[in-house]
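Here's a structure for you.
Here we show just some of the chains, and they stay where they sit in the whole.
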């Protein structure tokens, strides 16, 4: 009988991006607006939506076999799980999300020590407590139900997540330290990982998802090249790329196909045209297996 | 002069999926939010939006030459039309829609006979009447304007459409029989079908739409293979697939390209990598002509 693996997908801000990733990894999923059980077209895979904040707890408990969540919440929950791989959804910003210690612009505080004896509001209570304890600073850390930036003014300091810091600046807050940085991880339950069949399935999913991430950043580029210009054109390509060169019926031309980073393709295309390539076109990829 | 064919497209829940299908079949259409006449970039094709419920009547009357609608409404309207082909939009659920006879959970009824002498509310009046008549059960069948599940409680029984039954269960209803199952059909008017030019156009559209449906379920898969591993890799492929194998400039490698089901690709990719394939990538298809 087939192995069935239960996977937890993050509800909320990452939800849309996660479904896009699964589509590229050829797991077409459908989630009706109020359901917590998306349908995925793989009979061996059953998906459940959870908030990223609680995912690692359910993986640890074995309620699910594997899940997608942030490093931050794995630490916050202090969960004993296998980290199968990192999954950097977006290279656009290149920067991972950070939990930062922030104070109002008008505050005198310049470093964590200056907040000693005060109250810190955050959603990431345990990580924040450990951060202050490691520095030997005595503060009271309180869980905050949203609107954390308002509390920065009321209490003196907050620990809040940010990608670019722009939302903090818009609230006239100033970052004085970084508590932790975090990226998305694929995690697995320990027992599932020790089950040969489940582990094979988990690794296959990891491979396909990593391929989907690669696929998003790359394009396929095709062109015809006069046979006598081939070496010129090959010299333009990034050294580490091995293009597929096919012989054509018309021996005066060769067909060249190469998969490369979008940004590199952008710079290359005008040069290829100047060096005699014709019939140049680009197309999108789903996955590029690493 | 060019033949002009009038096609009816279903307004409502299938609308979005239908336009996506036409886009893949390279008939780019545009429908402004309030218009019933979408623009399609084929001068030989004029489109009109109708509710699926009434489509077959307009095809039968010759108001339009062809249309997309459900088998259920063709039966309900008892329309005398040509069924050109079935078009299964989505293999995700695999199950066709069903019209089921349902009663409240708390009802004593266990089979259709137990409703004899009562009232049945449904949108599919004629099919339902025939269903009960065939069983020799005497019921009054009434047309229902929505909120049918409320009426199940007031009246005792309903005949309602469902894909998975989940909406019925959420309303505490219980299915006691299936009245009919239904899938989408491409239908044509009899006179249009007997007109040589129109029929050729209708068949071309059917071919392209079926290709678009195939295209949605499949991906292109490409890789390079060491020449001496070719037979190993070919053995991994589904028997019925004939891959395109190109010779490369570098004779130590062959390029292999194959079009296959997404789900099969998903299982195959990890194996290919283990057998020495490199540069593996997948890409989306618009149409795969059957």
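As written, the chains take the letters A and B, and residue 1 is the first residue of each chain.
Heads up, the rule we're going with is that a residue touches a chain if its C-beta (ideal position, glycine included) is under 8 Å from a C-beta of that chain, and two chains touch if they have at least 3 such contacts.
Everything quoted here is computed from the prediction, not taken from an experiment.
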Complete complex - number of sequence copies, 2 represented: 6
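One rule holds in what follows: only the chains that are shown with their structure count from here on.
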Interchain centroid distance [CA atoms averaged], subunit A/subunit B, Å: 35
Touching residues (chain side subunit B, partner subunit A) in the complex: 91-93, 219, 224, 246-250, 255, 262-263, 265-267, 269-270, 273, 279-284
Touching residues on subunit A, where the partner in the complex is subunit B: 25-28, 30, 39, 41-42, 203-204, 207-208, 211, 215, 218, 220, 230, 242, 244-247, 254, 259, 283-289
